[in-house]
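Before any comments, here is the structure.
Here the complex is missing one protein chain, while the rest keep their positions.
The letters A and B name the chains in turn, as written, and every chain counts its residues from 1.
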């Protein structure tokens, strides 16, 4: 019998629909795989076997009864721990939320449950999604399935590692500055950050409200499109949710896979290559451009000078918003409560002690940085200026999208770095997000598609950016590139990953 | 490391008598009024709002500030805020944003309050405030902005504490997230010695407006309307503004007046002693009308405001604003002026009516068919006397304007007279029913059928033949004795005029 864990979500869905396997079998296969490789990978913070199997059994029963089901019904999924799940722990990788069981579901989780996808568990992440390696998780880092000594990227390293290690065919990630795309790039998986407002943020434990966006983490472009269509769309509980319907994403992916990109203009962003990018990363990038040209696309060079200031603006806006969003973690209503070691027990002092004990180093660093940037006398120079840079970046995007239908760059400047390598150098860690951040600041969608291995034998990602609300372009171009690459490789990139366990 | 907190202990010199203080200093007011809007749901989530619910039974993940929850603006609250802005003659913003006001406090579930900071929905307005003697003082409104209320802490003291035997607090988040509109005045100058009255009249005028606009129940005793009173003194009206204090949460009209008086006396004493007034928030004490310093927090002013990223701007279209303006009800002051004209009362009469809270009652009584003069006569006369006697408000008397209208109609129809009407009032107030029912049940109707009356007259005439003789002889003086006897027999229910006619007719016949 086929190994159900090796199938793409689309293929698994067909298998289930054809009655060649049951959802319970598929779910159990993934739970078995989790049991087998978690010791190496540590992608999950919580595995919800019973819940997943119950959902699977229910889907099987409904299918047997002839009920019309969602195309992904019965296909298991992993959910990043920053997304709240009713009755299931949701810690966001933080000690301050240890043991918290949310009394409600995020909108995207409601949709997943309604469609009958068994939730395998909650995936590991940097605490409150602050980091690029999962090393800032309060529960230990995840490992890159390509090389267990290396990070799977972050913050959504758990979701990416789970998918790359065949522990789940689908996963949910969140992307504030690259936390879906960068882990995708370094684990050889596909990750999509939808247009801001394209997927409801209701129930995402917020880091930076104006930047956060949930999206799919999968092994194929088509799988991302399927999952994106499931979780996306208007949500009246999120004021920033886009009221218009999503573009046809699955159709775009299927069309793109046919390989014809004639008439498409691809803009290479001058500022997102060159210094600081590994030679292997740049080499794969050039090869991918050639494949796009072969498929009929026209490649043009576009300049986005304000992108040079994107990282700086990001590291003001993100911590500022985070400092406010994380204020609610104070030990009064839920989660950890810590009393000061000495002195009077007052609410004020318990809050400070709780936050001092419950937050990790990176969270403290960013909350304090953000508090500083917003505090009296600094607002205009820091937060106010950063919001202006945001305007400039939007203008650059608008101009660039006048010249090209999509913009492209390497997703991350390097392949996966070694665990511990950048832990003590926050600035070096932040540089990982240099290519992914502009999309968050402008709200435009982006995808990372695996486009080969660098000289060190580790995966590399190709980033495609599209104008806001034109997420379909990501799928068309992404699927075309994926098809072209796989035909040169003779199969998926992940087939070349080392065996685990 | 935690924030240092200190309590101001600077000793306050003795108070300066109020009249003396305002002779030598010019008070300047500034008033911030918070009104809880009477929407069905909260400002940013659909948790139901109702008074007196059990603790924490009116919350959602949003109003509890749970991780992941997001706010969505209540459109009705925005409409109410615009109504208030228009009623206060404000401009309505073309576009405005919410901001986060960041501070840690257990009754603020997110540890920031979602409020409006530098972009209020309404700004640059004014309100003419009428004092009891009819003097009008214009109060300029700087802004009216939307925000959310906090939860409620209940302090539990002493050794009974469960948290290591210490003092602790219990928090109920039902109130957290209830929509508020905060109305901020510009400095109110020129009130002079009448500053306390102006302050009170302003808050009272706002309360009346909220009720007429139907944007809030505006019940002071429930904290629907809360005032923060800023006061500073300066030597003369030409001097620059002095240092102000802000007395928080003054929650009755009378307290507003007392708080101002107290602060005038207190600050005058400080200035007299050559000391400087400390800029601080103060608490008002209902028991003795004094104020005392609140907590001084070193970080109190650093709220780190920034635009609320979870909400999009509110940009009321001009069409919408005009639509709301067109449907504004008549405001209290305009209504007073109109009724004054319609009723033709003298200025003093009208003021008394307003001050007695009888405006609505008289208007309804007129609507029930009485003339304005008659309605005023009842409410400001007999009923005012009874209300005073029972120590209740006029409106609290167990009689409705409709019943007074009915009573007056009975008098006008000649079915009862004024004297009997008072007995009918007794009956209505005693819960015996409407005036008509009381008249019937108590048998109070004026006897207009001459039959029984003639019998009574004949009886009286027969009993006093000497008087009959005198009258027949042309001396009409003693006829009163006959009439009196008839009235006595009929227990006052006869029409005295008619009795006299019949008596003379009988004797003359």
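As a convention for this text, a residue touches a chain if its C-beta (ideal position, glycine included) is under 8 Å from a C-beta of that chain, and two chains touch if they have at least 3 such contacts.
Just so we're on the same page, contacts and distances are computed from a predicted model.
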Of the options "ABC transporter ATP-binding protein", "Aspartyl/glutamyl-tRNA(Asn/Gln) amidotransferase subunit C", "Peptide/nickel transport system permease protein" or "Ger(X)C family spore germination protein", which is the UniProt protein name for the chain that has been left out of view?
"Aspartyl/glutamyl-tRNA(Asn/Gln) amidotransferase subunit C"
In the full complex, which of A:15, A:306 or A:451 touches the chain missing from this view?
A:306
Check each of B:106, B:120 or B:332 against the chain that is not shown and name the one that touches it.
B:106
Who touches the missing chain here, A:222, A:332, A:416 or A:460?
A:332
Contacts of subunit A with the absent chain, listed as residue ranges:
100-101, 103-104, 195-197, 210-211, 236, 239-240, 242, 306, 309, 311-313, 315-316, 323, 327, 330-337, 339-340, 345-353, 355-357, 359, 361, 364-365, 367-369, 371-372, 375, 381-382, 384-392, 394, 426-427, 441-443, 468
Since one chain has been left out of the picture, which residues of subunit B touch it in the full complex?
1-3, 5, 39-41, 46-48, 54-61, 64, 72-78, 95, 97, 104-106, 111, 153-155, 162-163, 166-173, 283, 294-295, 297, 299, 302, 304, 306-307, 309, 311-316
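Operating definition for what follows: only the chains that are shown with their structure count from here on.
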Would you kindly tell me how far, in whole Å, the mean C-alpha position of subunit B lies from that of subunit A?
57
Any idea which subunit B residues touch subunit A in the complex?
1-3, 5, 61, 64-73, 100, 102, 104, 106, 109-112, 163-164, 166, 169, 171, 301-302, 304-306, 309-312
Report the residues of subunit A in contact with subunit B in the complex, numbered from low to high.
83-84, 90, 92, 97, 100, 102-104, 106, 201-206, 208-210, 236-240, 320-321, 323-324, 327-330, 332-334, 344-345, 347-349, 351-352, 371, 374-376, 379, 383
